[in-house]
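So the structure is just underneath, and the comments pick up after that.
Every protein chain except one is present and positioned as in the full complex.
Chain IDs A and B follow the sequence of writing; residue 1 opens each chain.
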Amino acid sequence: MSTWSRNRNGRAGKAGDASVAAALAVAATGLLVGGLALAFFWAPEDADQGFSQKIFYIHVPIALTAYACFIVGAWKALRLLGTRDRRYDLESYTAIHMGVIFGLLTLVTGSIWAKVSWGQWWTWGERQLVLFLILFLFYSSYFMLRYSTDPGPRRERNSAVYALFGVVLIPVSFLAVRIAGTILHPTIFTHKGANLPGTMLVSVAVCFAGMLTLAATLYRVELAGKRIDASLRELRELLA
Amino acid sequence: MSGYAADVAALARKDLLLELRSRETLPAMLLFVVSALTVFHFALPAGSSARAETGLLWIAIVFTALLGLGRAFAAEREQGALDGLVLAPCDRSAIWLGKTLGVTAFLVLAELVALPAFALFFHSLSWELVAAVALADVGIAAIGTLLAAMAAASRARELLLPLMFLPLVIPVVIGGVGASVAANPGSFLAFLGLYDAVFAILCWASFEYVVTE
Partner (left out) sequence: MTTSEKYVTAAYLVLLGALLAYLLIIALKVGRLEQELADLARAAREKRGG
C-alpha cells in the first residue's frame, strides 16, 4: 500500500475513517444550521449597521477558519520536516488548499460587506481584508511552487518550509498592515470586536464551530481524493 | 564556532570574488535601478508628491533585488556546484548565511548608486530612509536567498521567485515607506528590525531542508 494512505498504525484507511467523516458532516450541518438560525432568529439586529451586519455571521467564521487551516497546514509541514513521514505532505497540502478556498470566500464575503457598509467593493482601510489579500497571494504562490516542482522529497520539503513561512507571515503582516494604517490609508473602525452583545457572540461562536467542522469534513474528503490519486499514480507506474 | 564563521566567510568571499571576476550581476543591477528610476520619472504625472516618489524608490529597490536574486544560485546551478556545496562538511545553514551576506553586499553596492541617483532625479534623502534601506536589505536578502534556493528546484524558477517573494516583501515595503515618510519613523524602523530578526532566524533554521535532496 502506498505511503500516503497508511494511517498512524500502518493500516490503510478503512470504515473507521468513513464514520469519522460522516460524524463531522453531521456535526457541521447541525452547528451551521443552528448557528445561522440563532443569528437570524435570536440575535438582535445591529443598532448601527442594521440588517447588513448579518453577513458578519459567516464572514468572520470563514476568516477564522481560513487562519485555522493555514495553522494546521503549517503544523503538518512541521511534522513532515521533523519526522520525514511523507504522508504529512498531502495533509499539509490539503489543509492549505482548504485555507485558500476559505480565504477566497473571506475576500468575497468581506467585499460584499464593504460594498453594503461603505459603498465600495474594496477598501484599503479594512485591515482584515488587506491582510487576507496578502495571505491569499502568498498561499496562491504555494500552488505555483507545487505545480512547477517535480514530485518528490524536494517538493515536499520546499512546500513545508513555505507553509511555515506563511504562518509566520500572518502575525507579521497583521502588524505591518496595522502600522501602515497610520501613514498609508485611514483605518476604518469596524464593529467586529467592540462590545458585542452576548447573543451575537454566541451565534458567531456556534457558526464558527460549524465552519470549522465544515472545513474538517471537506479536508477529509479532499485528502482522501488526493491520496487515492497518488495511490493510483503509483499503481499505474507499477503496472506500466 | 570559529569553524562555522570561517565557512560563512569563505562562502561569502567566494560569491564576491566570482562577481568581481565575471562582473555579470552587479552592473546589471546598477543599470536596472537607474533605468527604473528614469521610468518612474515618466510614470509620475506632474505635481506628484515627494511621498509618491519615495514610494517608488522602494519599488525600484525591491525589483532590483529580485533581479539580483534571480542570479543568486545561477553560478552554482550552471556549474552543478550546489550538490558539492551541500555535500561539503559545513553546516547547511552556513551556505545560507554566506549567500545572504553576498546578496546583501550586492544590494548595498547597488544602492550606493541608486540612492544618489534618486536624490539627483527626485529629492534629497533623509537619514531615516537610508537606515530603513539598510534594514530592509537584510530582510530582503534573507528571504530572497532562501526563496531563490526553493525556486532553483522548480521548472519555472524565473517565474516562481517573484511570485513567492512579493507577498513576503510587502511588510518590508510598508516598513520602509513608513520610515521614509512618516512623522514617527522609529516604530517603522523597529518593525523592520523585527521582520529581519524573525525571518532571518526562520531562514537560517529551514535552509537545510530546502537544499538537501
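Note that in this section a contact is a pair of C-beta atoms (placed from the backbone, for glycine too) under 8 Å apart; a residue touches a chain by one contact, two chains touch by 3 or more.
Keep in mind that this is a model prediction, so the values were computed, not measured.
Touch, as defined at the top, links the missing chain to these shown chains in the whole complex: A.
The chain omitted from view is touched by exactly one of A:I55, A:L78, A:V168 or A:A205, namely A:I55. Checked against the full complex, the candidates A:L137, A:I170 or A:I228 give a single residue touching the omitted chain, namely A:I228.
Within the whole complex, the absent chain has one touching residue among A:A27, A:L64, A:L78 or A:I112, and that is A:I112. Against the chain not shown here, subunit A presents residues 50-52, 54-55, 58-59, 62, 101, 105, 108-109, 112-113, 115-116, 218, 221-222, 225, 228-229, 232, 235-236, 239.
The definition used in the following text is that only the chains that are shown with their structure count from here on.
Separating the centre of subunit A from that of subunit B, both taken as means of CA atoms, is a distance of 31 Å.
Touching subunit B in their complex are the following residues of subunit A: 81, 134-135, 137-138, 141, 144-145, 148-150, 153-155, 157-158, 160-162, 164-165, 168-169, 172-173, 175-177, 179-180, 182-184. Put simply, subunit B touches subunit A in their complex at residues 143, 146, 150, 153-156, 159-160, 163-164, 166-168, 170-171, 174-175, 177-178, 181-182, 187-188, 191, 194-195, 198-199, 202, 206, 209-210, 212-213.
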